[in-house]
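Pasting a structure below so you can have a look.
Missing here: one protein chain of the complex. Every other protein chain is in place.
And then chain A:
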Amino acid sequence: MIRKYQQRAEQDVSGFKSPADDYLEGRLNIVDRLVIDPECTFYFQMDSNSMKTYGLRSGDLLIIDRSMKAVKGAIVVAYVNGAFHCRSYETENGRPFLKGDTDRIETTDGEVLQIWGVVTAICRNTLPSQLRKGDYERVCTL
């Protein structure tokens, strides 16, 4: 995936030529590490603590890639029993099921487990509440 890099400000106002001018590279952009394919990426939010042992907490931002095929051990989002569930994808005797901290979600016979997308990364805001103000208020976990 080719992404555009932000253009750096060029210092031609003061006439001062920075010796670093010839060596500028695009600054690191966190999106490059979190989003694999922007056209296939969607964002959901974790709204329960049923995946705590997997390191997911309520409020975490889920980055979901639909282009990926779920394999054993992948964290996925699936629509089952009338709600979107974020769980670990497991198989047993070739039959897929979803696993959380304490629960196990299976489909009944004949029903296909419809995986909506694979969770590729999570984002969490670590700021304590007194620092979550202004620009930082909605960072990552909203």
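Throughout what follows, a residue touches a chain if its C-beta (ideal position, glycine included) is under 8 Å from a C-beta of that chain, and two chains touch if they have at least 3 such contacts; residues count from 1.
We take it that contacts and distances are computed from a predicted model.
Asks: Leaving aside the chains on screen, match the unshown one to its UniProt name from "Alpha-ketoacid dehydrogenase subunit beta", "Periplasmic aromatic aldehyde oxidoreductase, FAD binding subunit YagS", "Protein FixC" or "Y-family DNA polymerase".
Replies: Listed in its UniProt record, the absent chain's protein name reads "Y-family DNA polymerase".
Asks: Have a look at A:Ser18, A:Gln45 or A:Thr91 and name the one touching the chain we're not showing.
Replies: Of all options in A:Ser18, A:Gln45 or A:Thr91, contact with the hidden chain holds for A:Gln45.
Asks: Touching the missing chain, which residues of chain A?
Replies: So the residues of chain A touching the unseen chain are 37, 39-40, 42-48, 50, 62, 66-67, 77, 79, 82-86, 114, 116, 138, 142.
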